[in-house]
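One protein chain omitted, others in place.
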Amino acid sequence: MRIRFRERSVLPGFGLTMGCTMSYLSLLVLIPLAGLFLKSTTISWEQFWTTVTEPSVVASYKLTFGASFVAAAINAVFGLIVAWVLVRYSFLGKRFVDAMVDLPFAMPTAVSGIALTALYSSNGWIGRWLEPLGIEVAYSSLGVTVALCFIGLPFVVRTLQPALEDMDMEVEEAAASLGATRLQTFVRVILPTILPALLTGFALAFARALGEYGSVVFIASKSEKVVPMLIYTKLEQYRYAEAAAIAVVTLAASFAVLLFINLLQWWSRRYAA
Amino acid sequence: MNSGARVLPDWVLVFVIPSLLGLVLGGCGRDAAVQTEQSAEPIGILNVSYDPTREFYAEYNQAFAKHWEAETGQTVSVEPSHGGSGKQARSVIDGLAADVVTLALAYDIDAICNQSGLIPKDWQSRLPDNSAPYTSTIVFLVRKGNPKGIKDWNDLVREGVEVVTPDPKTSGGARWNYLAAWGYVLKQELGDLAKLHDPKQGQAVAQAQAKAKKFVKELYAHVKVLDSGARGATLTFVNNGRGDVLLAWENEAFYSINKMAKGGQCEIVVPAVSILAEPSVALVDKVADEHGTRKVAEAYLKYLYSPEGQAIAAKHFYRPRYTKSVPEKYVEQFPKIELFTIDDVFGGWQKTQMEHFDDGGAYDEMQNP
Partner (left out) sequence: MRRMTGGQRQDAAVTEPRWIRRLLIGITLAFLGLFLLVPLLVVFAEALSQGWTAYAHSFSDSATWSAIRLTLLVAAIVVPINTIFGVAAAWAIAKFQFAGKSLLITLIDLPYSVSPVISGMIFVLLFGRQGWFGPWLATHHVHVVFSTLGIVLATLFVTFPFVARELIPLMQAQGTEEEEAARVLGASGVQMFWRVTLPNIKWGLLYGVILCNARAMGEFGAVSVVAGHRASTNTMPLHVQMLYEGGCDLAPAFAVASLLAMLALVTLVLKSVLQWKTAQQVATEEMGWTGD
């Protein structure tokens, strides 16, 4: 039996398109990423370890993971509410609100960055109300969390909307006819169904927040840097090998999250079937 | 099956398309065409400078353009680039096509010379005064009214004082700050800095050096934020309201008070002793020759020493070398400070960079608890 790489097809163009795709991918993605990994190997394993476990670097990991997790969690809660409202209710201006959800996705990160900083600094529109209360948002980890909230919102909402739209009304009606209150129905019927989508949205927002630079670099305090800012500083100091080492660790973390997302989607497909 | 309309097999296109892409993209990366200096065609040069010089060179570039047009009829546009001096030097080494460099210290230009060969080794003697047309020093900027009562260097390490200074690894001003602090302690301990060169005072000198290291280490313990350049540190202190005292270039301190919106909330404190900072300038020979801009670039640097160049420098709070034709008010604004030089106290930049700022040097050692 001959083993084929691909199934026979009547359609033309596989060689051309596949070739284009593979050469483009190799040139643009594979080779540069290989370069990154190779650069990180130019320092000894010991140096690699010292670089990625240095106190300032570890503090940066903590800040980045912590802020990203909190931001993604906030987005999960509010994103669920927003998606629910957009799918199930109608109100004046709904189309406008629906379109606005994508704003963080469409807005250049530098613009979001300076806008949020101006907003939350001590004489900004919101900052001036918070300052007397002792809450400092700009130039602090709280500011970082706010910025990460901003950029992660569309991921949760856009992942939940299709899941909510696809939900079968009959199950809810059955639950209602069996005497469940609306809240019970929500917790026991609806939530489990959309849980995969919710977790996927959370993971996407989390992954995006981990790598965010533009929105965060203006509002972050220079003494507490998130990992992308740290890598940028190392590059400014021309410590390429160290920057590469930290980047490799970051990529490993992002891939772990990606893997988690893929597993979730595989699980949800099995579950749904 | 195939109607036979296509003659080329798929795989040929697989190679053709990426190659075409490569040519298109390669076209983007070609150097700008060599500019001819002889003709009256407009010419452009890139001046890679350090962080605080933005306003100074903005005005100077215009003045020089006028002067060059009057002299040769050619229009010249000078493109500025600003950032921490060390970082800018590394950028030039890495390929940033500077026609001239006007950096914070001679060592950064030496680094370009040694690591890339773009500048010849005798660059410093090509222009007067060791290629430093203006000088400056290091002073303190504090909040108006000086609430923490900071008078001199030893006040910086008092309890509860937060110091703002940029990162010595990227900024030139940061290194001058560090050395000024170190030199202050040596002066305190030895009384007379000439003792540094006296072999009989060896033990006293060694003790003084040890004390200086301890002091500077403690100074950096009071630093919470390290900006990459002097201007960044100024913004952090003045605009963002961080810290109690900013270690700054004298010209930066004057600029903040006079020109920045929130400058009125700050005041300058002049320490008793500080370091003579000599920012150096140089032509980047290889790049200028490649671009065909040598003549105009050389004239650009020479004009810094002219009466007009010196006046503009003084106006922007840089201490001019030649005060004869500079208006009185610009000369008088500079306070009298006792200044020591890097050659006298530290034995020159090569030695200093290696001992203090290179990887594994004194600054790196201080980062460990």
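For reference, chains read A and B in written order, and residue numbers begin at 1 within each chain.
Note that a residue touches a chain if its C-beta (ideal position, glycine included) is under 8 Å from a C-beta of that chain, and two chains touch if they have at least 3 such contacts.
What you see is a predicted model; the values in this text were computed from it and never measured.
In the full complex, the hidden chain is touched by chain A at residues 5-7, 9-14, 16-18, 20-21, 24-25, 28-33, 35-36, 39, 78, 81-82, 84-91, 94-95, 97-116, 118-119, 124-126, 149-150, 153, 164-170, 172-173, 176-177, 182, 185, 207-208, 210-214, 218, 227-229, 231-232, 235, 240, 243-244, 247, 250-251, 254-255, 257-258, 262.
By the touch criterion stated above, the residues of chain B touching the omitted chain are 3, 5-6, 21, 24-26, 28-31, 46, 48, 54, 79-83, 88, 91, 93-97, 116, 231-232, 234-235, 239, 259-261, 290.
The criterion applied here is as follows: only the chains that are shown with their structure count from here on.
One inter-chain figure worth recording: chain A and chain B are separated by 39 Å, centre to centre, where each centre is the mean of the chain's CA atoms. Those residues of chain B that touch chain A in the shared complex are 2, 9-11, 13-15, 17-18, 21, 84, 87, 90, 94, 167, 169-170, 224-228, 236, 240-242.
Interface of chain A with chain B (complex): residues 12-16, 19-20, 23-24, 27, 121-122, 139, 221-223, 233, 236-238.
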